[in-house]
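Omission of a single protein chain aside, the complex is shown with its protein chains in their original locations.
In this document, chain identifiers A, B, C, D and E correspond to the written order of the chains, with residue numbering beginning at 1 in each.
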């Protein structure tokens, strides 16, 4: 696993924020609190946690067209931001949150593989800090709202070896690529596995899952230290 | 598993087509051949297989806004059509296809859960028939291009039971929902598992995978009969 | 006139639905009831009937770009759906309908000329069945809301002959092409006549109108049998 | 019929231009020549004539939202500009024009009913003047390209009377509203008749057509004087 | 300075309107009153004045693509309409206006440089006439709402000479181009200066400002005569 770091309170304005680094992949996660919910939750007593994802045009090796200039968010962007939102909601008690919305923006400042897993892992820190900000103001109890940690890691089969936390070059060359999202207590929230080249076997998948489990346990430990 | 049927040659115009039914989920899959590739494959000697997915506005219990009227395809649509495309390409030799593009349109006529798994399973039939159409004209050899079957099924944990091929009601109520895409020879192409409520365990996931494996073997058998 | 058929209750979910076939032109018409009106009718005591039209990408001989992917509905689509809506409203008492909206979706599954006339003719069946669904629930009286039948047919001059219900080949080759929408009692609702090649004369137009009149009378008869 | 006038050479830049007035309806028609055709005509030896239609936001009694700000052209706009283009092409020999495109922009400066009929009638003048500009430069012969006049008028049934050239108030109140496009030699190019309230009869429609015929003959006479 | 003229009441429908000409640059300015404010001013007791800007496709030497067809307003359009709005608001007491919005549409009928300065200068006339229309109906007092005149002119350095009111050819060739917006009492509202070629000096800029000051004083005088 590459060197992981969390820089909390990166942003002056956000209720919670964190610059997360997985090696050369750097993602700024900010949490923004709004005292209103989406229309379908009005008067339900429940709140909402959602995420948006973006990449700076030159976060990557070749400059990509700015989505705002293209006039729409691509399929990959939407897929990732839906994943981040689902992952966070898996550890949040929306009723305890109350009729509010927290939006986590994950903006990739520099990309080198694993932007979605870094986003989820850093977003949890930003969310935690936003909830603490709220607790300080007597709005909620963090322990009631945030039921567990959540973190994510990619694993893949590369040159017939199971490897964890793939960087861009490994990711491009991997035969199989899987992303795992798990909680602090080891529950599985999301699994996404894709054969890039030839299909993979149950055994290969089981080895990736074992690797992920260990990696996510480490990430959760680092999250705990970061918020201590 | 719900009753599955394939109605081939459903469309007068398409090079290959299939109306696939998984219970009350009905998807029309058509394959369209074009003698050109996407820009990034020009002069590479390779072809491309891609998919688009759509839903008629009243395929569902409540009418949904038409994406063409909304002016964009939603995140869910893009996620699904990317999945269908990847799944098909996993069993196609793009070099043997030559510099051509086959577009599989999967349009949901009626929805009752499992539209993406029905789409993949039916799309394979449409693709196979399109390739046969090409073989008849001396353009390719089907056996060189199409390396294997591919089919998909959803499994979930519902009322603490592992169930296969969830309909809309089961899907809405499931605690865990997973989609599996596998080949005829049992290789895994895609796994997507999501905890809707509480996180799931390794054992639960293993039981879903076993269920999926058996179900997909059945689907592949039905595909074989359908094209016989 | 090509073989015409109506398959009612085609859709499990819609309040009314009909798969209409004019030869190889197949259109799925669904009626969706909503208990709200467009903003400009709020508190007017009146309801609204509107239509949307779409074509599956491979309904035609060559695959057309999906409008949802293009990000907008083309001029032809908008022209046709406005025509369908106007035609239906011509036989509906919007006050008797009450403050509700019925949306008729006409989706072309397979196209071979005359998609707009088939849409109007089938949409009337879907609308009728939706109103019956409402009557069963004590919401309205069908006979108060639906004042008459409405049906449509195309006529054209092709190889100097007046022909009715043009298929795609005839339509492409026709010198003059006209669409007529009429009621069960013979009243004219819409006339759209276009010279594709050289302008046409009064006499030619009169002959097309006579042909249409007879054809629409037949279609209305078939509608009556279909809903009997 | 309201007072009709044509002010030629209204625009300094356009190859042909005309401010046409039908009473208080004022439309600026400009013809722009480009030395290229649309893609589907390349290397066909044929040219193209097309039209675009727009309305200034406060051309109407209440300010309408600017289509450029809304981000798309409405259905009505597209319907009208398609009609103008078809009407002009009915009197143009596209082969004699050669591989060039003439775009006629019809922009409504002030609206009081009949904007589409005024547009067609004025567009013919702009087109004629553009072709003369081309003839002066030895590019074409006007008489070879422009085969006839084309003009348009609306007729309607209002308070049980057939009336011609409806202004906005008459148009809003009319039971039946029809637009006719005819050539100088009396050929019919387009007929669009719509029952706004109750359906109309053959006889009513015949009376509208007779009225239109006389009106268009007058308009063609005025076009002749205008270009003399 | 080119010949300047104002033609008031150009539009039948608008509450205030003016066709302003700066030489061959012709802009139609209309003022539309609405009895509602933008959302952020609701219940503030204040009104709003805003502007929109557009250009007919063939206002220019070469036809430009219609923004409504392109699906968005370009950067230049937005920049200009923001400038016009700010300039007008600088001389309006929004509290005295009350909770209403006046939208000034500036549509360029013909362009020959200086469309933004002509727009501002003509928009003031349209605004003034709209306010008079309101005064006649007892809604406001013009003198309370409209605190001063506002007018605008461009100046530039062209062939080493300071010139005022640049036409298109001068503007294209100018080394430096500046737009000035000033009030009747000589206060500066907006300055926009751009070096097109080499940077300019303080002295050059001071000479442009002096020129502008005199020119705007003349324009204000003409405005006074126009509304007298």
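Please note the rule applied: a contact is a pair of C-beta atoms (placed from the backbone, for glycine too) under 8 Å apart; a residue touches a chain by one contact, two chains touch by 3 or more.
Computed from a prediction, not measured in an experiment: that's the story for all the values here.
S.K.: Which one, A:30, A:121 or A:162, makes contact with the chain that was left out?
M.R.: Checking the options A:30, A:121 or A:162, the one contacting the hidden chain is A:30.
S.K.: Touch as defined at the start, partner being the missing chain; which of B:26, B:58, B:72 or B:149 qualifies?
M.R.: Within the whole complex, the residue contacting the unshown chain is B:72.
S.K.: Using the touch definition up top, pick the residue from E:69, E:139 or E:191 that touches the left-out chain.
M.R.: E:191
S.K.: By the contact criterion defined above, which parts of chain A meet the unshown chain? Give residue numbers in ascending order.
M.R.: 11-14, 17, 24, 28, 30, 32, 34, 52, 54, 56-61, 63, 66-73, 77, 103, 105, 107, 109-110, 112
S.K.: Using the document's contact rule, name the residues of chain E that touch the chain not shown here.
M.R.: That gives, for chain E, the contact residues 72-76, 78-79, 81-82, 86, 90, 178, 182-183, 185-195, 198-202, 205, 209.
In this section, only the chains that are shown with their structure count from here on.
S.K.: Find the geometric centre of each of chain B and chain E from their Cα atoms only, then give the gap between the two centres in Å, rounded to an integer.
M.R.: One centre to the other, that is 58 Å.
S.K.: Roughly how far is chain B from chain C, going centre to centre by Cα mean, in whole Å?
M.R.: Measuring from centre to centre gives 33 Å for this pair.
S.K.: So what's the Cα centroid distance for chain A and chain B, whole Å?
M.R.: 28
S.K.: Of all residues in chain A, which are in touch with two or more distinct other chains?
M.R.: Residues 71-72.
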